[in-house]
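Below is a slice of the complex: some chains, not all, each in place.
As written, the chains take the letters A, B, C and D, and residue 1 is the first residue of each chain.
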Amino acid sequence: MAKGRIIIDIERCKGCSLCISYCPVNILKLNETTTNIKGYTPLMSIDPDKCIGCGFCAVMCPDSVITVERFIKEAN
Amino acid sequence: MISEKVIIAGFGGQGVMLMGQLLSYTATAKDLNTLWFPSYGPETRGGTANCSITISESNVNSPVISTPDSIIIMNKPSLDKFQPKLKSGGHLFLNTSLVKDVVLREDVNVHNVDANDIAIELGNLKVANMVMLGAYLEVTKVFDAESVLKVLKKKFTGSKASLIEINKEALEAGKKAVL
Amino acid sequence: MNNVEIVYKKSEGLTDKYLSYCPGCTHGIIHKLVAETLVELDLIDRTVGISSVGCSVLNYDFFTCDMQQAAHGRAPAVATGIKRVRPNSIVFTYQGDGDLASIGIAEAIHAAHRGENITIVFVNNAIYGMTGGQMAPTTLIGQKTTTSPNGRDAKTQGLPLKIAEMMATIPGATYIERVSVHNPSHVRKAKKALIKAFSIQMENKGFTLIEFISTCPVNWGMTPKDAVDWAVDNMIPYYPLGVYKDKTAGEEK
Amino acid sequence: MSKVLMKGNEAMALAAIKAGCEAFYGYPITPQNELPEYLSKHMPLYNRVFVQAESEIAAINMVYGAAGAGARVLTSSSSPGIALKQEGISYMAGSELPGVIINVMRGGPGLGGIQPSQADYKQITRGGGNGDYYLYSLAPETLQEAVDLIKESFDIADYFRNPVMIAVDGLIGQMMEPVDLDREVPKWDLKPKTWIADGNTKNRKKNVINSLYLDPQDLEDHNMKLKEKYDEMRANHQRYEFINMENAEIVIIAYGSVSRIARSAIEILSEKGIKCGILRPITIFPYPKKAFSKLPLTVKNLLVVEMSTGQMLDDVIISNERGLPISFFGRVGGIVPEVEEIVEKVLEIVGGEKHE
C-alpha cells in the first residue's frame, strides 16, 4: 500500500518532465492523452500505490505543481 | 494580380513564424513584393504568437494587416483574436485538432484541418504547421506547393535535410484534407 | 485510514500566478526556495524584493511580498535606496548573470563594498535567457550562444567570470556562497544557504550573496533534465560549489 | 528668521533638509560638490540618509528605490552626470515615482567645462531618456528662489508622482547670497502614499513598483495616464514672472541667472528711454506659453538670451502665437553674458538695425 500520495495541479504543469527523473520508484510520466489550458501535456502517476511520499518530485518541480502527502500510521 | 494578406497565429512553438516566412521566401523567389511581420504575445514563454504576411505585385505599404484575406488558426486564443478581423468572404483555416466546439462566422469560408492528428500520423507533431500550409495553398492557390518546397529545400540543409521528406508529405496531406 | 502529513506544497510566499518561465527552467525552483525561506523565517510581510531585468523580470507578480522592478543591472542600487530609508525591512534582489555579472557588476560590487545589509539571489545560467540566448560573462568556453555562434572563444571573448570568488575579496561582504539545485539534496543545501543569508540580514550583519547554478533548457537547446545534467557536468567544475566568504564564522581576520 | 549668507549649493542642500528630504544619494561632480558635502555632514545630524553612490547611475537608481519605498528623496549632479541618469529618470517617470533632481549645469557637450551654463535645456525639458515623459522643471534665478522652490518641489513631486528637476546654472551653485531659509512656501494637497513598496505588508496588500507593461494596450493606457498628468501641468502649473512689462516695446526672455543680468540691463535701457520688459520662465517644463498671450500689445520684439546656442528658442517660437519677431543672444561654454552685451543687443533691435 502507498506510503504517500501526490496531488497534481494539472493546469500549472508545463509538462517539462523534470520531476519524472527524480522519482525513486519511477511512477511518473506525462499524460499524452490530454493537454491543459496552456497547451501542455501534464504529469500523471502511473502507479500511485507505489508512492513513498518522498517529495522529490515536488521539490524538483519548478512550477509548484505537486503537493505531497505522507501517510502516518496511527499509533495503534 | 496577386495581392494576398494572411495572418498565421498559434502558440509559440507551433511553427507559425516559419510557415509565414516560407510564404515570403517563395514570394521573393518569384520576384513579388512581400512583407512578413511577427508579433509575440505579452507572455515571455509559451504564449501566443502570430505573423502577418503580405504578398503583392505592387508595393507593400502598411506592414500591419487590419483586414486579412485569410487566417490560419492553430489554437483557440488565436481564433478569438483574429476571426473578427477576417474579411467577409475570406478563408479561415482551422486546426481542428486543437480548436473544437467553437462558434464560427457565417460570412467566411471555413476549412477544418485536423492538423495535429495528421502530423502525428505522419510521425512528427512538429509538421502540423506544414499540414495547415498545404491546405492553405490548395485553397488559395497563392503558390503551388512545389514552389514552397523548393524554398524549403534551400533552407533545410545539412542535418535538417532529412526533414524535407516529411514536410513534403505534410504539405500533401494538408492539400488532401481540404480536397 | 492513516493521518496525513504534508511533505510538500506550494509556498505561501508565492502567488497563484503561473510562472512565466519555460518548462523545466530551474528559475522556478529558486523562486520556491526564496519564497519558502521568507515564509519560514516569518519575513514575508516585511520584505521587499527587487525584480531585475531578465527572464525573472515578471517575478514582481510571483512573490507575495512587496516588489519593485529595477533597471537592468541596477537592482543592488535600488535595494540600497530602499534599505537605507527602511532599515527594518528585509530587502533582496533577484538577478540573472547578465544582469549582475555584466551590466550590473558595479552596483553589485559597491553594495558589497558599502556592506549594505541586503541579500542578493544571483542566478547563474551561463546565458542571457530573456533576450534569446546571447553570451553572458559566465558563458563557458566553447559554449555556443547566439553571439558566440562558434562557441565562446577565450581569445576574443575572454574567460568566464567567477562572481562568488570575486565578490569574496570585497572586505565589506559578509556571506558569499555558491549552490546548485540539480537534485533534491542540493535543493535542500541551497535553501540552507538562503536561510543563512536572510538570517544574517535579519541580524543586521551585512551583505550576503547566494549564487545559484541554474539552467536555461530553451537557449541551451536541451531538455530540462539534460540541462540539469549539463550544469552538473560543465558548470559546477568551473564554478565550484561552496562557501566563499563567511564573516560570521570568524573566518575573516 | 533673519537671513544667512550661504553658498548656493549649501543653501539648496539645507532647503532640502527643511523640506523633509529623508535621503540623498549622489556622486561628486563640479560645480555642485558643496551640496553633497553639506549633506554628508548634516543629514546624519537629523538621522537622515546620506549615501555617496558609486556613480550617477547608481545614485538615481537608489533614488528610484527609496522613492518606491515612500521616502522623500533627492539627488544632485551636473550636466554629464545628469546625462548618465537618463534611463533612471525615465524609469522614475514610468513608475510614477516622486523625487527631486538638482542639475547645476556646466558647459558641454562631452566633458565640456566646469563653468556656468544653460546647455542642458533640451536634456531637461525634452526628456533625455526613452519614452513619452516629462519632468516638472523649475529654474530659479536667486538663492532665495532656489531655496523656496526646492522646499516646494518635494510637495510637487509627491503631488504629481513624477520627478521634479531643479535646473540651475553653475552661477547659482557657486554664488553666495543672504537667504531666509524659513520663508513659507505653498503646501500642496497630498494624498497618503498608499502605493509604496517598502516591505511592510502587515496591514495592506502587496504593492508593486513597475514600469513594464508587456501588453501594448496596457502600456498605451499607462502612457495616456501619464500624458494626462503632463497636460495637467501644462494647463494649470505654468510659472513665470513679468518684469517691467507695462508698455514694454521689447521683451527679453531669459531664465535663471541670465534673467538677473537682464534685470541690470533693463535698468540701463530705461535710462536710455527704452522700455524693455522681461518674461522670466520659472517653469521651463511646462513652458509658460500662457505668458505670451498676456504680453502687452506695445511689445514689438522678443529677445531670447541664454547661456546656450539657443535651446529655448523652440519653446519661444511655439509659444509666440502673435508672431512677434524673435532675436537671440547667447554666450556658451561657461561665458556669462554681460549686461552691456544685452543692452547693446536690445539697442540694435529697437534701433531696427537687425531683426532675425
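Details
Throughout what follows, contacts are C-beta pairs under 8 Å (C-beta built on N, C-alpha and C of every residue); 3 or more make two chains touch, one makes a residue touch a chain.
What you are looking at is a predicted structure, and each value in this text was computed from that prediction instead of being measured.
Overall stoichiometry of the protein chains across this structure file: A x2, B x2, C x2, D x2.
Following the convention adopted for this analysis, only the chains that are shown with their structure count from here on.
Between the chains C-D lie more C-beta contact pairs than between any other two chains.
Computed from the mean C-alpha positions, the centre of chain C lies at a distance of 40 Å from the centre of chain D. Put simply, the C-alpha centre of chain B and that of chain D have 55 angstrom between them. Here the spacing of chain A and chain D, counted between their Cα centres, is 61 Å. Across the assembly, chain C contributes residues 21-23, 57-58 that each touch 2 or more other chains. The multi-chain contact residues of chain A, meaning those touching 2 or more other chains, are 14, 38, 40. By the touch criterion stated above, chain C contacts chain A in their complex at residues 1-11, 14, 18-19, 21-29, 31-32, 183-184, 187-188, 217, 223-225, 228. Contact residues of chain C toward chain D in the complex are 44-48, 50-51, 57-58, 60-61, 64-71, 74, 77-82, 84-86, 89-91, 106-107, 109-110, 113-114.
For chain A in complex with chain C, the residues that touch the partner chain are 4, 9, 12, 14-18, 20-22, 38, 40, 53-56, 58-64, 66-74.
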